[in-house]
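Only one structure is covered here, and it is reproduced in the block below.
Every protein chain of the complex appears in place save one, which is left out.
Take a look at chain A:
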């Protein structure tokens, strides 16, 4: 979403570092980028709403892979 580009850039930078240096090394603590993620997804969800894209409907598409114990 064009309107969320600056949030995405900040978040992706943080995520890439977290994924490489924390998650892949065994940490489950995802608080490092959580503030940036909140701002970014907040922007994306608003943009989706403006474009009439229903998030709840989307979630139902992935019941198989999305289940916690699959």
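Going forward, contacts are C-beta pairs under 8 Å (C-beta built on N, C-alpha and C of every residue); 3 or more make two chains touch, one makes a residue touch a chain; residues count from 1.
We take it that contacts and distances are computed from a predicted model.
J.: Can you match the unshown chain of the complex to its UniProt protein name from these: "UV-stimulated scaffold protein A C-terminal domain-containing protein", "CDK-activating kinase assembly factor MAT1", "Glutamyl-tRNA(Gln) amidotransferase subunit B, mitochondrial" or "Protein slowmo"?
T.: "Protein slowmo"
J.: So that we can see where the missing chain sits, which residues of chain A does it touch?
T.: Contact residues on chain A toward the absent chain are 1, 4, 8, 11-12, 15-16, 19-20, 23-24, 26, 28-30, 37, 40-41, 44-45, 48, 53, 55, 58-59, 61-62, 64-66, 68-70.
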